[in-house]
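As you look at this complex, bear in mind that one protein chain is not there, while each of the others sits in place.
Chain naming follows the written order as A and B, and within any one chain the residues start at number 1.
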Amino acid sequence: MKSLKSVVVWWCCLLLVGCGAGGERAEARLRVFAAASLTEAFEALVDGFGARHPEVAVELHCAGTPQLVLQIREGAPVDVFASADAVQMQRVVEFATTLGEPQVFATNRLAIAVPAGNPHGIAGLADLARDDLRVLLCGPDVPAGRYARQVLERAGVAVRSVSDEPSVKSVVTKLLLGEVDAGIVYATDVAAAGAALTSVAIPSESGVAVAYPIVTLAQGASPETATAFVDFVRSDAGQRILVACGFEAP
Amino acid sequence: MNGLAVQIRMQRGALPLDVAFEVAAGETVVVVGPNGAGKSSCLLAIAGLLPLEAGRIALGARCLDDGSKRGFVPAERRDVGVVFQGHLLLPHLSALDNVAYGLRARGHARRAARETASSWLERVGLGAELVDARPAALSGGQSQRVALARALAIDPAVLLLDEPMAAVDASGRLALRRELREHLASFAGPRLLVAHDLADAFALADRVLVLEEGRLVQAGPIDELVARPRSRYVADLVGVNCFRGVAHAGVVTVAGAPLRVASNLEGEVLVTLHPRAVSLFRQQPAGSPRNVWAAPIEALEPTLERVRVRLGGPIPLVAEVTHSAVDELRLEGGGEVFVAIKATELNVTQC
Partner (left out) sequence: MPARNRDFPTALAVPALVAVAFFLLPLIGLLARVPWSRAVDLLATREVLDALLLSLRCSLAATVLSLVLGLPLAVWLSSGTSRTHALVRALVTLPMVLPPVVGGVALLLAFGRRGVVGAPLGEWFGIALPFHPAAVVLAEAYIAMPFFVLTVEAGLRALDRRYLDAAATLGAGPWRVFRTVTLPLLAPSLRAGLLIAWARALGEFGATITFAGNLAGSTRSMPLAVFDAFERSPDAAIVLSLVLVVVSAAVLFSLRRRWFPA
């Protein structure tokens, strides 16, 4: 019987060690999910919010919007969700309880991203139909992919993407690796990539409105802090950070 | 046909192998020796499966291996037929295809190869119903026949057999041994056979080689081996008494007891004595035998014609007497008997 007791004690110890591993303490924790294209801007926003609310530990998770939606649907304890389009936000509103209506806090523009110096001489959307080019888009469920397909359809350009990428950031990565010749991403992504990529503008009349809605979720741990974070994003200070990153005010 | 000339020098694990012998065409040489003596290594070297470190293996004028990389002829180009220990029939092929394998490897067409193989299987006496059987379905004797047919079918220049009887049960051994002798006799080249059982050597050998710890300790016809064993192993093998002792001036001291011998060798010697040359008496004998002592009877082991009497005493030995002698001397009752051995019956060799 002694052996049984010691084994039970052993297993309990192991379980406790496992549970205790995440025991870092902060007075309030805030988990923010943001679309991949918001990565740089939200890093700056979290810093700015942290300076004003040092008692809050913010966890930021950026990924392709559909992946974030999936995790929210499966019950991830998320306080704030910033989507890259209204379609995905609508799905969240349908299956999750939100505190208040989603609010658009920024807009963006699409751009054709090409390697630095535009070696293939791409002048506009029509060039993307060329046979000698490998063009990469996000998948049709990813906001950037949906926007890009709308823009191409309106311009009457048939483009075959070599893959359905899960987020704009992975399109940027493949461009930086030289695996593809052009991709349609947000203007902010090209700017964030620095000198390695060049942006070819898409005329605004053929463009679509890229709007980012943000919402507070009831399934998070601290709704008051979440509201404070959303307020900060929409405040003048928050908007200044977003503009500095290339976004525009709604 | 060409004779086989072998001079092998190599290291096998801890055992240094160093032997030289010849096998003439039409001669059957049987190698005997204790386990681990290097018998199989010799066969592997001749077959081309184990390169020499030094020495030379030649078939007539054709050198098969001279210890160098260039002089080494690989097994597939040696024309050496081998019946392996355990036979090593290819398990995924039928008996027929096992025999045809060597012919196919030599470029014979499938049909021709199978026809030749089939006639060989008939020659070794494998039943027609077993021709398509897989090796796993064959008995030890059947598989030995297939292995022999397979080795002979390639028309080899030398025939090597590594304990071909080992996988055959005792009941079939006698007949199979007789058959094997006939097949060996009909093969014109040199034949070299490794045997564990001296009966195989008796039945098949023109000449016997005794290999112990990597060295040849004795070579010659089987009669000579039996008459004058030159090592304890051979003596045990043929059932002869064997003592180690120190010789000086016609006396060999064995375990403290003196044995008078008719030899002028000096120093360490091996003394062998045939059990039939030991005389037993109930009373102390008078007369010519020069070695006489009393010894307790320890056991009686009757064989077909005679009885082996195991004796204790200063020099334990075995005597062989007739059944009538057992009655006359009342040996069944045990007790002590007098042992008498003529000096001329003691066979002394240097060791």
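Just so it is clear, a residue touches a chain if its C-beta (ideal position, glycine included) is under 8 Å from a C-beta of that chain, and two chains touch if they have at least 3 such contacts.
Model, not experiment: these values are computed from the prediction.
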Residue among A:29, A:120 or A:134 touching the omitted chain: A:134
Sole residue of B:150, B:177, B:191 or B:207 that reaches the chain not shown, by the stated touch rule: B:150
Full-complex contact with the absent chain, from B:55, B:102 or B:141: B:102
Residue of B:20, B:54 or B:90 in touch with the missing chain, whole complex considered: B:90
Contact set of chain A toward the excluded chain (per top definition): 3-4, 7-8, 11, 66-67, 69-70, 134, 139, 141, 161-166, 174, 177-180
Where the unshown chain meets chain B, residue by residue: 44, 47-49, 74-82, 84, 86, 88, 90-92, 101-102, 105-106, 150-151, 154
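The rule we apply is simple: only the chains that are shown with their structure count from here on.
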Length of the line joining the C-alpha centres of chain A and chain B, rounded to whole Å: 86
